[in-house]
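What you see is the complex with one protein chain gone and the rest in place.
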Amino acid sequence: MKKLLGVTLGILTAIGGFLDIGDIVTASVTGARFRMALAWAVVLGVVGIVIYAEMAGRVATLSHRPVFDLVRERVGARLGLANLFASYLITFLTLAAEVAGVALALQLASDVNYLLWIPLVGFLVWIVIWRVKFETMENVFGLFGLALIVMAVALWQLHPDWSSLWHSASRPGVASGEGAPTYFYYGIALFGATMTPYEVFFFSSGAVEERWQRSDLMLNRANVYLGFPLGGLLTLTLMALTAVVFAPMNITVEHLSQAALPTSLALGKVGLALILVGFFAATFSAALETGLSAGYTISQYFGWQWGKLVRPREASRFHVVVLLSLIGAVLLALTAIDPVKLTEYTVVLAAAALPLTYFPILVVANDPDFMGDKVNSRLSNAIASVYLGILIVVSIATIPLMIATKGGA
Amino acid sequence: MRLSELLDSEVVDCNGKRLGHVHDVQLIQDGPPLGTWGNAFRLEGLIVGPGSIGTRLGIVRPEMRGPWILKALFARRRSARVLVPWDRVREVGAERITADCVAAECQTAFTTDQASPPRG
Amino acid sequence: MNRPAPGRRLYAALHLLDRQILDADSMMAGKVDDLEFEQPRDGSEPYVATMLSGLGALGPRLGGRLGRWLSGIHRRLRPEPEPGPARIPFGVVKKLNNHVELTLHREELENNELEAWTRDNLIAHIPGAGHAPE
Partner (left out) sequence: MREPGGPPKSGGFLGAAAALAVVLVACVQPVGPARTFDSYEHKAKSTAETALSSVETGQLAARTAKHDDTFAPYLAVLLSDAENEATSGQSTFDSVQPPNNRSDRLRDRLDALLTRATDALSQARIAARRADFDEVAKQAKPLAKSARELNRFVEAQR
């Protein structure tokens, strides 16, 4: 039974991590604009996150050390600090985007301006981190996040031309009227949203906090192999929904409100209610994960006590970092910066910073000092090396593409 | 003397010829007894070589299982590393360490790793 | 020279520096931010006598404006005008594995000031700080 509950850790990180505001925005935008022609970017991202999250989970289980602890030890205090700046900045921007996303989801249900919800959302996120146990948190939001499965029902109900969808996904190419840079820019956005670094910060820290042992390695695999692809499938479903409904009418997705429209068209009030609950749960759990991850990265770099299992007064520096990050994120979101644009740029910047997170994981997963006989297999090393190459290429290409396409305009 | 003062310092031989930078410091547990710990770690020698981040990452140690692409990228650098025994170190300056030997003789080139993984 | 039987070998930067320190209760108690060698009087090789931990050790190591800023925080937290870095004698190490485990509690360590300060001035004032989440 406990094992079964443990799987929800994977589902929570997958639903909250895959279908966070970043995926909801990038999947709806790209589906409406390129139909399924960028589906490969999601698949590429899913395989990548599966490979590296499994490694991070295995490293955390065997060495009892989370990702950022290893980053500092392996790349040194100085380079580790530069890495910390980049990782923290992206986690912080993601947190601001998620907080705005929760507020937008509440606006969709209430028609009360999202700016008014933001302070309340910030407070709720903090109170959950402060008072609610890890396990309760993951079970509740894992369950509510599953409401997003309604999107699959909606897609099926719309009776799409499956062969045409498959055709557009399996023979990707730059659509007429779109430049290749724009196409790849959005490809990178999807890839970055799928492999966002906070997922492994959160996942590996969770494994350390739950005191996973050698016997839990199967659990790690189950979480990763089930949870992340499930999340990826939901991303593709959302992409297909906007591809089916919006692409033929040349509708571009500019607002979160549009992302729920296909489901409302297909399934009416019940569908709409479920997808709004799903959006709320996904963005809220992602806000929890990013808020905690902000604290994890800094605390793990400096070696401070972190985590939710100890009393807050025993991890006071960690809680101060989380609290200040949340206040900062709330203030940034309150500037009325366009949350959809903020999300798009954040996932693209995340893509640029991916090697910083994933490279040290790959190195340590090969070190028998930490891993004993559970070092990487040749196969996972081969795939991981290919991915490291991809991550580096993506990282180099991102900023020039961002400038060349004026942010995908 | 702090470890951070040794790391990355330039090392020259008695003729002023550059040997490289200090990558790491080799310790051996046979110093005087300390508290409840046991024997202290004594400074055995400096690991000196041309700059490489692969050393700090620990990729180039032979027990590392891969990935081969990274090992291959960093392996060439490793072959040039030498161990300068501490008793051949004459002077530790702010940025530069002077060894008490000519380049050829203080290069106790070492190919196998002697350090054991930290265990209880 | 008379020495005990050769013990195990370690690389200082790879196996000790930047490692996580755990106290006697397995609470995280900072990183090994630097090591200090002591020169025995008999002129034999120096040995690792002390671990330096906390902002007062990390700051000088990083250098630059950021390093000075971190050292500045450390100075403000200490009562003495020119405090050195927090020192942990190597003799209180219990075990070296993936972490550096100590026989002391972190309240007894010099590198606990920032934790104590944030606890006493901020966190302890928030209701519920003394209970683990439910």
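Every chain is named by a letter (A, B and C) in the order it is written, and numbering of its residues begins at 1.
In this section, a residue touches a chain if its C-beta (ideal position, glycine included) is under 8 Å from a C-beta of that chain, and two chains touch if they have at least 3 such contacts.
Since we're looking at a predicted model, the values are computed, not measured.
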Chain not shown: contacting residue from A:Ala77, A:Val99, A:Ala207 or A:Ala365: A:Ala77
Which of C:Leu10, C:Val32 or C:Leu62 contacts the chain that the document leaves out: C:Leu62
Hidden partner chain, touching residue among A:Tyr52, A:Tyr183, A:Phe203 or A:Tyr345: A:Tyr345
Sites on chain A contacted by the missing partner chain, in the whole complex: 75-79, 81-86, 89, 93, 107-111, 245, 249-252, 254-255, 257-258, 260-261, 264-265, 267-269, 272-273, 276, 337-338, 341-342, 345-346, 349, 399, 402, 406-407, 409
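Operating definition for what follows: only the chains that are shown with their structure count from here on.
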Chain contact topology (line, ring, star, complete or other): complete
Most remote chain, CA-based centroid, reference being chain A: B
Whole-Å separation of chain centres (CA-atom averages), chain B against chain C: 23
Chain centre separation in whole Å, for chain B relative to chain A (CA means): 41
Whole-Å gap between the CA centroids of chain A and chain C: 34
Multi-partner residues of chain A (at least 2 other chains): 76, 369
Contacts with two or more other chains, residues of chain C listed in rising order: 61, 98
Contact footprint of chain C on chain A as seen in their complex: 63-65, 69, 72-73, 76-78, 80-81, 130-134, 136, 299, 302-306, 308-314, 316-317, 319-320, 369-370
Chain B to chain A touching residues, read off their complex: 53, 56-59, 63-70, 117-118
Partner chain B, residues of chain A touching it in the complex: 74-76, 360, 362-363, 366-369, 375-376, 378, 381-382, 384-385, 388
